[in-house]
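Shown next, in structure tokens, is the structure this report addresses.
Every protein chain of the complex appears in place save one, which is left out.
Our next item is subunit A:
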Amino acid sequence: MAAAAASKPFKTGLKQIYLPDNVITFCRPTRESQLPQFATFKVPLHFNKLDIRDYLFNAYSVVTLGVRSAVMRRPVLRSHPITQRVQRPPSIKYMTVELQKPFVWPKEPTKEELKQWDDEATEARVKLHEKRESQMKNYQLYGTIDRPNMQKKTQDRSLLAKQARELVSGAAKWDNRRELDPKWTES
């Protein structure tokens, strides 16, 4: 903190804040085209552009050239499962600062690396949970029931159906690829 204060490239604020309890989240750029000269942060709603500039300068010794801020409104939620009360959660403020020195985020983990966190079983469990949730939601909102027999037929099931049809029509003969013992043949 003190080292950066030696040479200030801009005029910083005079109000001294000793014990701030703000949490600033560094966000990975969502767009490929965002230049490395920009960094996006999720900040508390009361933050202004000067706040983030001085915060980054004093706490992280990062010099910024400009700030753009955006307040993202969030969709309404049914906050209570029984009363179905509609509430809108508080908005989220994002600030994109222009950096003096470019910064590139660490590379995204590959599929192999991701197994260090979640193994396949956990992943399958999460997927199943998500599916159940979407079924519940569909039923509650639109009244649609997602039964297994309404699901799209898998390749296995369609192959089985085809084989059964052939067997019934007599086009194919049942065979388990084993020679039957002669004692079982009808004389």
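Heads up, the rule we're going with is that a contact is a pair of C-beta atoms (placed from the backbone, for glycine too) under 8 Å apart; a residue touches a chain by one contact, two chains touch by 3 or more; residues count from 1.
Please note the rule applied: contacts and distances are computed from a predicted model.
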Original post:
Per UniProt, what's the omitted chain called: "Complement component 1 Q subcomponent-binding protein, mitochondrial", "DNA-directed RNA polymerase subunit", "Large ribosomal subunit protein uL29m" or "B30.2/SPRY domain-containing protein"?
Top reply: "Large ribosomal subunit protein uL29m"
Original post:
With respect to the chain omitted from the figure, which of A:Leu65, A:Val86, A:Leu159 or A:Ala172 is a touching residue?
Top reply: A:Leu65
Subject >> Given A:Leu50, A:Leu114 or A:Leu159, the one touching the chain that is not displayed >> reply: A:Leu114
Original post:
Residues on subunit A that touch the omitted chain in the whole complex?
Top reply: 1, 18-28, 31, 33-39, 42, 56, 59-62, 65-66, 68, 98-99, 101-107, 109, 113-114, 116-118, 122, 126
